[in-house]
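Removed from the display is one protein chain of the complex; every other protein chain stays in position.
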Amino acid sequence: MNLTNLMNNYVEAVAMILFGIGFTNLLLQKNLIKKIVGLNIMDTATYLFLALKGYIDGRKAPVVVDGVQSVETYINPIPSGLVLTGIVVSVSVTALMLSLTIRLYRRYHTLDLDEISTLLRKEGK
Amino acid sequence: MDIWMMLSVALPSAAGIILLAVSFLEHVRGKEKVSVKGLYVYTAAALILSVALALYTAWSGERSLTLFTLLDQIPVFFRIDDLGRMFVTIVGIAWLLTGVYSFVYMKREGGEKRFFGLYLLLFGVLTGLAFSGNLITMYLFYEMMTLVSMPMVLHNGSREAVMASLKYLFYSLCGAYGGLFGIVFLYRYCDSLTFRPGGTLNMAVVQGHEGILLAAVFVMILGFGAKAGMFPLHSWLPTAHPVAPSPASALLSGTIVKFGVLAMIRTVYYIVGPAFVRDTWVQHTWMTLTLLTVFMGSMLAYREPVLKKRLAYSTVSQVSYILFGLSLLTPDAMTGALLHTAVHAFVKCGLFLTAGVFLHRFGYTRVDQLTGMGKKVPGILWCYTIFALALIGIPPTGGFLSKWYLAEGALSSGIPVFSWLGPVALLVSALLTAGYLLPVTIKGFFPGEEAVSLDLSKEEPSPCMLIPLVILAALALFLGILPNPLIRYVGEIAGAVLS
Amino acid sequence: MDFVQNFPFMSIILSLFSGPLSSILSGKWAKRVNTAVIVIIGIMSACVLGYVTGTGEEFIYYMGHFPAPWGNEIRVGELEAFMALFFCAIMLLSMLGGTKERLTQIEDSKQNLYYIMVNLLLCSLLALIYTNDLFTAYVFVEINTISACGLIMIRQNGRTFEAAIRYMIMSLLGSGLLLLGICFLYSVTGHLLMSNIQQQVQLLAASGEYHIPLLVALGLMSVGLAIKSALYPFHSWLPDAYGYSTVSSAAILSSLVSKGYIFLLIKIFYRVIGFEIVCDSKVIHVLYVFGIMGMIMGSVNAIQENNIRRMIAFSSVAQIGYIYMGLGLGTEAGVVASVYHVLSHAATKSLLFVAASGLTDASGGKVRFEDLQGAGYRHRLAGIAFTVGSLSMVGLPMFSGFISKLLFSQEAVGHNHKMLPTLIALAVSTVLNAVYFMKTVITIYMPAPKDTEADRQGRNIAMAEQPGKSVALICFIILNLMLGLSSEPIIHLIQNGLEMFY
Partner (left out) sequence: MCVFIEICALVNSMLVFLLLRNPPAETLTVFRFTGNLSVTFRIDGMGSLFAGMAAFLWPLALLYSFEYMKHEQNEKSFFLFYVITYGITLGIALAENILTMYFFFEMLSMVTLPLIMHSRTREAILASRSYLYYMLGGAAFAFIGMIFILTYGTTSSFVMGGVLDPGKIGDKTNLLLFIYVLCFCGFSVKTAMFPFSSWLPKAGVAPTPVTALLHAVAVVNTGAFAAMRVTYFSFGTELLRGTWAQNVVMTLVIITIVYGCSRALKETHIKRRLAWSTVGNLSYILFGVVLMTPLGLAGGMAHMLFHSFMKICSFFCAGAVIYQTGRNYVHELNGFGWKMPKVFVCFTVTAFALTGVPGLCGFVSKWNLCKAAVASENPLAYAGVAALMISALLTAIYMLTIVVRAFFPGRDFDCETISDVRDPNWLMILPLVVFVIVMFCFGLHSGPVIRFLQGN
């Protein structure tokens, strides 16, 4: 493994870096909204990675516009399909997270998870 | 099955147990059923019968008796040999005389039923102990002896007496367990645990394990030494004697202590064999301990103001004479040791009984209270003087002979240092003995100026108390004047085991 | 193709569609539908189990009749069918045991939502068990997460919201890693179907190519699923989530949801990577170490806990440690032991949660130990059930925990390096388990001192007062004893099932 390999696969590297950023944000941020942003970065990084794996230089998206051409014309459609599914999942999860965040904010008027924990402990429940 | 042996052990024991049961039930129910008179008749009859039976059994030839098996093919086994015969005789005489004495003495103490119950039971146990034919039987009766003699010490029931008796008990048990420790090892390394002059060690098995066996023998000597008042387990004697009734102390000092000696003789001469112990560290340590005890006992006695305590320390010292004789492992010394056993038994018995008279008649316990006794109870004090002379070892009393044999044995033993150190220690101790016993006589007969203030009318005690003392004193003299039969007898014993 | 072969797919679809159906029903009816669905799926799974045992080999069901590699597959062996059956049984009993709590703790308007979530959860669990496609597995993992989150937060108070969001965060971290791992695997092998991936992986392993990416993929997936199943030290979300949600949720979450992930991990080990390759990698050592730490630390945390529900939750951490420790041993028998422990723990933990709720009912809803004094007398059945569960956790013979302990240690003895740590950890953890479980048992059988909180709050509860709970508890006890006393057929079944994985 040397630098040229890294340069040739810089997109993968970017995807990994993004994933790392998202992961750390999700794990370490205190603010719930920032956590959710982190989550989305993480997911997006994965999709970037997937899409990259399916992409073949100089080919078209596997969308049939004017009749089916030879297999050589299109890029691999499966990763694209996976990305689409992933986005759906990601969206629903994000929605759930956001709704939970709203609930918590209404109740405790803060977005800081640690603060919420402290408040809860004070409530003594 | 020898019915006589059986009877001589069982009869006094049974008689004693019956008496104890009666006493126990009376105490629990809280009312008297048997009158004191009945008690005396019963006790006297049982005692005379038992002693006669024991002596007859002992002196009517070789006998042996095997009872049931106690452990691993080791039966409860009795056999009469010369040594046992001698001890039974001593015990028989002491018991009879002390018994007569106690009839009077115990009236003052109360609790006669329990006392005489234990008295008879203890006689049975001691007979059994003297007759024991193997180590296990001996151990069995040795423990019994401790347990039965213990309540005699706490007879008066005071807090002090209870503590003293517990001390006695625990020292004795400690000794007994030391003995048991050794017995276990001997069981492994001996052909049998049946006594045989010269020992029964199986040298083929011992090969390579001499170290541990010697240690075991040493622990046994220490253990049995507890009963015999040998340093370092001697301190029960001065505690137990003053609080016990005088007849009990007399027996304790005169006879029971001797059974520690017996146990030691049995172990060293009849099981291990003198050859195994000779010239080892065990022998040397043993000798050192005995000499130390001899000297220390005398010193402590010399400084002690309470008469019975003084006598107790004297016992510590005197019994170690015997043990010293035994530790030399020569025939002469052993002869001396056995002679001293007999002499000391009678003498110390007598001394405690005289102390009992002082206590019983006048309530005196301290030596300095005894000034002028020669005028009040001259008979008693004369007896005392004879006992004192015998214990110091002045001819023509028995003590002289026994000490002579001991010294001769030491000198001829050829053991470096101890061959001259022993006699020197004996001599010094004899001087100390004179120093602690004779002042009573001197002050008693020659009260000096203090006597003016004292009431010196004659108050001889009842003949029941006097006669036993006179007989004991006569015995002490007799052993010195006509010693030859006894010397021959013990010489044979010594010759048999040390040939 | 036999008709029975449709059952796995039908059961997934049935539970999936009963979810939306419930949304238009009232709470009462939703409950009935839910019960019916679980029972039907249970029966179907039993049929499938019978069928597979009869034929003696697994079968593959092509979704929409597209063969691989285009179509999506369902693959059913003995173990899968058995798991499905077992999960249904546990779920049914857990639901039964928490009936009363659900009525009181959930708003009336949201009653039916709960059943939607349960149905979806069942659907996703079944899918996780049956599917032969990694990406499908991922999707259902997410569905599982969402519905589990719903189960936690349905009891609406601050604690549950916080627990839910913590649960979500950790789960999302886990599923992110899982997804990335799947992507790696896909990019290396070019397949998503498990059997196809395995062929490729075998080839790659033989040629030695792409060694590191494979390892990374394996690591990412293992860690992802480990986070989701609350392996120590990723357990921080667990006590709150199990401790404050409604009883059925806690029971289901602890005994089923985490077990679903573990089952998926075992499938990945066997089906996707191949067990030999997994064993050669270092990943199992990591799992082993974390498993052992979990066994000890979970119990230590539980000992310090003063709330009975949270204590049971922490005990789950320890038990999951056992399971990963078994996987980490890296032998076939170790996995058998782990799977057995999955069953045993599922049966025991839900029993404990239900019993604990019975005990708290009898103590005025209080969950602290000092308030629970004498609860064993006030609610006798719950007391007995809790005792049984505790004894099983401690590993007393006759109860299910003993068998798994036996299997674990028997397997560990064969190892060179892992033997002593395993055995000692087992022993220590047994002692620790004893400390907190038996302390609780003794507490609940200690009569409450007069005129204290516990004495005033407590009321006696007869068996007939809570029929659902009583039936559930009795069934749980029987199940536990069954696992403990006649384990041989089940172990046999697990062994056969694992054979079929190859």
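Each chain gets a letter, A, B and C, in the order it is written, and its residues are counted from 1.
Quick note on the criterion: a contact is a pair of C-beta atoms (placed from the backbone, for glycine too) under 8 Å apart; a residue touches a chain by one contact, two chains touch by 3 or more.
What you see is a predicted model; the values in this text were computed from it and never measured.
Enquirer: Can you list the shown chains that the hidden chain touches?
Expert: The chain that is not shown is in contact with B, C.
Enquirer: Tell me which residue among B:Ile212, B:Val417 or B:Ala474 touches the hidden chain in the full complex.
Expert: For the chain that is not drawn, the touching residue is B:Ile212.
Enquirer: Decide which residue listed in C:His379, C:Lys405, C:Lys418 or C:Lys469 touches the omitted chain of the complex.
Expert: Per the contact definition at the top, the residue touching the missing chain is C:Lys405.
Enquirer: In the complete assembly, which of C:Cys47, C:Val286 or C:Met446 touches the absent chain?
Expert: In the complete complex, the chain left out is touched by residue C:Met446.
Enquirer: If the hidden chain were put back, which of B:Leu7, B:Ala44, B:Leu70 or B:Ala496 would touch it?
Expert: B:Leu70
Enquirer: From the list C:Leu21, C:Ile308 or C:Leu391, which touches the chain that is not on show?
Expert: The one listed residue touching the chain not shown is C:Leu391.
Enquirer: In terms of residues, what is the contact footprint of the unshown chain on subunit C?
Expert: 391, 394-398, 403, 405-407, 409-410, 412-414, 419-420, 423-424, 426-428, 430-431, 434-435, 438-439, 442, 445-447, 485-488, 491
Enquirer: Contacts of subunit B with the missing chain: which residues?
Expert: Residue positions of subunit B that touch the missing chain: 24, 27-28, 68-72, 136, 139-140, 143-144, 147, 154, 156-159, 162, 165-166, 169-170, 173-174, 177-178, 180-181, 184-185, 187-188, 209, 212.
Just so it is clear, only the chains that are shown with their structure count from here on.
Enquirer: In graph terms, nodes being chains and edges touches, is this line, ring, star, complete or other?
Expert: Contact pattern: none of line, ring, star or complete.
Enquirer: What whole-number Å value describes the gap between the mean CA coordinates of subunit A and subunit B?
Expert: The mean C-alpha positions of subunit A and subunit B differ by 103 Å.
Enquirer: Per the centroid of Cα atoms for each chain, what is the distance between subunit B and subunit C, given in Å?
Expert: 83
Enquirer: Quick check on the complex: what are the subunit A residues that touch subunit C?
Expert: It comes out as residues 19, 22-23, 26-27, 32, 35, 39, 42-43, 46, 49-50, 53, 78-79, 82, 85-86, 89, 92-93, 96-97, 100-101, 103-104, 107-108, 113, 116-117, 119-120, 123, 125.
Enquirer: In their shared complex, at which residues does subunit C touch subunit A?
Expert: Touching subunit A from subunit C are residues 135, 138-139, 142, 145-146, 149, 153, 157-159, 161-162, 164-166, 168-169, 172-173, 176-177, 179-180, 183, 186-187, 192, 244.
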